[in-house]
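Here the complex is missing one protein chain, while the rest keep their positions.
Here is chain A:
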Amino acid sequence: MSLSAKEKVIVKDFFAKVSSRSDEIGAEALARLIVVYPQTKSYFAHWKDLSPNGAPARKQGITVMGGLYEAVSKIDDMAGGLLTLSELHAFVLRVDPVNFKILSHCIMVVLSMLFAEEFTPQIHVAVDKFLALVALALSEKYR
């Protein structure tokens, strides 16, 4: 499943449109990740504060969104463009790939909440595919 030319435009346009609230999106998505899927906290045992609205969660959410915007800019070759991030996730973080799906779902719930009118089914499918491809690029070096 790859993104068509039209879907790439949809993704770029949508992410540009929501960019002014990207910190908020990231923070909300992370909060939901650790509340709705508490097992994900296992990756954040080193945080002083594991609360969903705490500073570490918010910061992590902002970091994730930064990575997503980088992926948008490299949408034509994500595996190549995200090589450093891929190596980070494979050799250092070693996050089980199932969690990429979970976080993607949380991100889309937040997008739907904050941008109800804009997050139409057509945009939803393009974003869903994009996030799945980002996850794939991040797991590129796993084995």
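Going forward, a contact is a pair of C-beta atoms (placed from the backbone, for glycine too) under 8 Å apart; a residue touches a chain by one contact, two chains touch by 3 or more; residues count from 1.
Note that contacts and distances are computed from a predicted model.
Chemist: Pick from "Hemoglobin subunit beta-like", "Serine/threonine-protein phosphatase", "Metaxin-2 isoform X3" or "Ribosome biogenesis protein NSA2 homolog" the UniProt protein name of the chain that isn't shown here.
Modeler: From the listed options "Hemoglobin subunit beta-like", "Serine/threonine-protein phosphatase", "Metaxin-2 isoform X3" or "Ribosome biogenesis protein NSA2 homolog", the omitted chain resolves to "Hemoglobin subunit beta-like".
Chemist: Where the complex has a chain not shown, which of A:D23, A:E70, A:E87 or A:D128 is the residue touching it?
Modeler: Here the residue in touch with the unshown chain is A:D128.
Chemist: Out of A:L3, A:V18, A:A31 or A:L103, point to the residue that touches the absent chain in the complete complex.
Modeler: Final answer for the missing-chain contact: A:A31.
Chemist: If the missing chain were put back, which residues of chain A would it touch?
Modeler: 28, 31-32, 35-36, 52, 105, 108-110, 112-114, 116, 119-122, 124-125, 128
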